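First the structure, in the form of structure tokens, and then the observations on it.
One protein chain is absent from this view; the other protein chains keep their places.
Chain lettering (A, B, C, D and E) follows the sequence in which the chains are written, and residue indices restart at 1 in each chain.
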């Protein structure tokens, strides 16, 4: 009987693993669709390689750091190399790590050297992600933090562990590498650089949404008791509602602000909802989920504009807004909307405080380490391709090929 | 032990839910691939939004109307708002509702105002679909109709509930809005308006076929007894065989009729087989499934030609033929091929009669309500974009963007 | 209790079936993406039709030949027609058969007559694949071959049964039909003929990788005991690691050999790793899997070059290298890396010898039968389209349509 | 030998089909079409992409080139004007160029015979 | 100063590679290629799309423009004819136009030197 339960848990987690893996295809399509045709193959290659490097390195060392016996007062797990043991857990965690890693390729797209991107990938899989992960999921200090009656940072499926970590790396990387040529005028006005395939971008969003039905419900890590069954059913609902409402709200806001409903921003809106609900998907009610979606759908529009127009950081696909900002927002909102510990349900500010501390701590960790990593890469091998290479396109210059060899591309771009 | 069974049922239904959700990507790709590049983003947006609106509204009210305690003599369920309870059922039914909703975007593609489409989406999720659904799946009058020894309308996974409902809305919408500019000559001759990406269209068909392995076997709603196991295995086989044979037959017929095997029609053929087997997937044998596929594969060719050349209704993606006609045909064929109640197995015409009554009743309901809805929209906000907007394309006019900004598109179209 | 186990096994196998089915979409995208736009619809159609014909014929006769009671001394199963019985097994095996069948369309792309391709599809599903399959999986002679302490050819999920069989058919077909016009100069130098969409090709690879999480773990055929749970978890890990390492190694080798990391070859590299680990995914350790991946990632580069430059066989998508060569290599490597019987674990050469005999025997069977089949087709209806048709493109000539009607294609190709 | 001339018409892509039919009717069979981007009096517009304003300055136009000799240029121009004129901005322009010679590759014929 | 002339060749796209090589051999290095759609004697064909008949009237053609001066036009034309003539419909046409002047932007050279 207990055996059966273990098998059922395993089936569930592996089902979820496959779906989360498939999110790699979603990221690849979103990132390539939202950027230019001349860099399409390069983005693909970066997505493929961060997954490959991540899979390898997380097995070699990352998983141990994240889930090894707690040491140094909750700061890091005791690493072992070449993990062998609970393979189901290993593979499930591997695809989560790879998700965090792949977020950056979007924000640094169209100008980052391929070799430098590989170095970054190595670093996030080897220590940036595993250590943040250890704090929250690996039994580290955040998982046992206790304030005002509430205990433990709540990040059910990784709004912070995965998305906020990835989003902060994306922020640091994009800030250090600087904007694409032509993105800002001399006066600092932002220019539009349209993506080359909204259909592929949209396909990517649908794939990601699909994958999220592994990401969130899979994080229950079990499907063998009545409670599990109830929980995973509810998580499907909260996940879906948040995404749907976020997309709707983003569409409405862009319609008002820009006169027309913006397609690519609305696609980002759906992802914003998904990222935001990830932390609280198990803790909030459907109504809470809808509200979280509505907030995320609002935040994303202003967030992306803020990054683009105020910070003047060039993030071609909106990765910082979607994963960074909405990852943080979603995590914080657990402190409001959690049915068992949230402020709005009369449980005081304890949970909210823990959530805030967690976000700040992880933010500080990632900003610092990512800054060091990207600066080091920049000073040594260099982060950015040459101006000439950027103009011609990374496909030809970095990989010697064209992604769309049979199609006439627009050489002339007047704006 | 019983707990385990419930968990297993839940796992199965949620697995199916994820797959059925993914059909949204399939629809988006089929519909965009089969229409023109200048409207690609608009179609995507409609698909995304009907799912979002549908998810929200079906939770708010639709699910209650469909599955609430039977009232008014089986006509409608007693609604509750903001459903909470069996979330697994809610989410499973939500993705079905969204499937019905999204069918229309194809038949009305390339000329429908975005805001009007949103209004329609609202209506189908809020009452057109839930009420028809109540009759058949919600314990309404059709589910208990008894004629000549047979009892209950058989629509296992929704040939009628989902596809025929969606297809009839598609018919009404496309008829009321009228054909795209250039679709018919002054003399009424039909012109070809080729889709912009057969590869994306085909990808969509493969995704839909994949999703159907959730749609049909998931409708068993259980996977915990030996009977369930046998049933879902068989449903995989019947579903797959019907699609395969339908594709094959469509290909052969187009080869004979048009001298060459028609790619996009054959892709429609596969979908026709899937739609047709949906009602009877659990009730028919593999041989029956192959025959149903063969019939659907034949019907679709003549059905699409009939809609196009006789009714002169412009249906860019063949939605009326695939979902409307084959939905009805598949439902009726249960009356012939059902192993337990079908005419061909010597069980009399009872089942066939029930099936016919069900199709007619649902047809009447949908034609009436959809007519009122579309006419109302037409008279108030207007269904159709201006001629100028249609010529330039909905992407630019309705959303201010181009879906393929880096590609040279063919301005010149001489036929 | 036992019932529950059967149901769990069924759920697992059907989950895997859906994923393996979806590999059809992956193949379609890889093959169309890596070939030219003028033949995109034709490739799609071939993929759709080999699956349809395969599904039908494998049910009609193939499954019986493969799994029917062993007869003729292990050479073939006793066939029954129109299989009915264990439908879960039927559908699972059907999607495997279709995988083998679809491999050929890639290597013969852009020049094969559609009708001839259909004939070939018929043959592989009706006897080439089922008979080879019987030897290994159907209880035939290879499954009981015993040498030096080791018993039974190990091909857990089909490196040989599926991929090597498909790859050898691909080899024979491509060799007999000859290279595409312009592929080789008069002096025999190989020319590059770039694919039309690296993004779709890459999407296909991600889809295939995703599908492989059904292909390999599904081949456990059970998920109801603790051993099963451990096994499928481990298979996820070995499958993923082999693919990741192979992609990485291929990238590095192409970087060294061609000065720049080659995108399409690296995508092939990932597939090479997946094909190679398929035979031994359950038998090797993660370390073994990583090494198998590294070997496959190396072999694929030199293998593809060998086929292209030495054999001068034109294989547009690298199918011979990926499925044929890496299928064989992966099968042989079980003899080295199997934890329970491998040479490197001190178990002698028995297993390696069995693996070698199996590969040779299957190779001989497929080369012979495929040769006869393709030669027969060639002599009767003809394998190849006319020169004129090939130049204009199969979409227009064989199907009367263009796949990308709205896009300007490059007419001028100067190299 | 009468003079050979090239008539180069730049106009809306959506009118090309009608133009082709009309020119066929006056006996012109050889034509060459291409896609160009134009800017003239007709102005582009301003849109938003992800919150960033941008303007579309160049509009897709179709070019039709016809080399004529026996068919009088005036007739071609009149026909084009008849088909293309809507009176609204964007109707386009016709440019007329001198041609020195024409050769038909298949037959080797030159000049008028080559047309 | 000898006369400058533009040779404009419209032909099958598949022949462009050979043409380029042949022209290189007679000393021509500067060339400009573009894709056009043509209708001439070569007829399109009728196909079915989803059961609806449609005809393909315009065929994809390649245009090659060469501005020459020192290399005699006749040699260019002869070379083109040699490479392109198959004797079948669709071989294409050559148009020859006068050129007033040429400027090389990089050096500012004009006329013959600019070529």
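In the analysis below, a residue touches a chain if its C-beta (ideal position, glycine included) is under 8 Å from a C-beta of that chain, and two chains touch if they have at least 3 such contacts.
Since the structure is predicted, the reported quantities are computational estimates derived from the model, not experimental observations.
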| item | value |
| --- | --- |
| Touched by the hidden chain, restricted to displayed chains | A, C, D, E |
| Candidates D:23, D:69 or D:84 - the one touching the absent chain | D:84 |
| Among D:13, D:51 or D:92, the residue in touch with the chain that has been omitted | D:92 |
| Contact set of chain A toward the excluded chain (per top definition) | 391, 396, 400-401, 408-415 |
| Interface with the unshown chain - residue positions in chain E | 6, 20, 29-34, 67, 97-106, 108, 114 |
| Touching residues (missing chain, whole complex) on chain C | 190-192, 194, 254, 257-260, 262, 264-265, 268, 301, 304-305, 308-309, 318, 412, 414-415 |
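Here is the rule we go by: only the chains that are shown with their structure count from here on.
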| item | value |
| --- | --- |
| Touching both chain A and chain B (chains) | C, D |
| Same vs different contact residues, chain B with chain C, by half of numbers used | different |
| Separation of chain B from chain D, taking each centre as the mean of its C-alpha atoms, in whole Å | 45 |
| Chain B: positions in contact with at least two other chains | 1, 4, 8, 11, 15, 194, 197, 203, 258-260, 262, 264, 400-401, 404, 407-410, 412, 414-415 |
| Junction residues of chain D - those touching two or more other chains | 20, 33, 35, 47-49 |
| Contact pairs between chains, per stated definition | A-B, A-C, A-D, B-C, B-D, B-E, C-E, D-E |
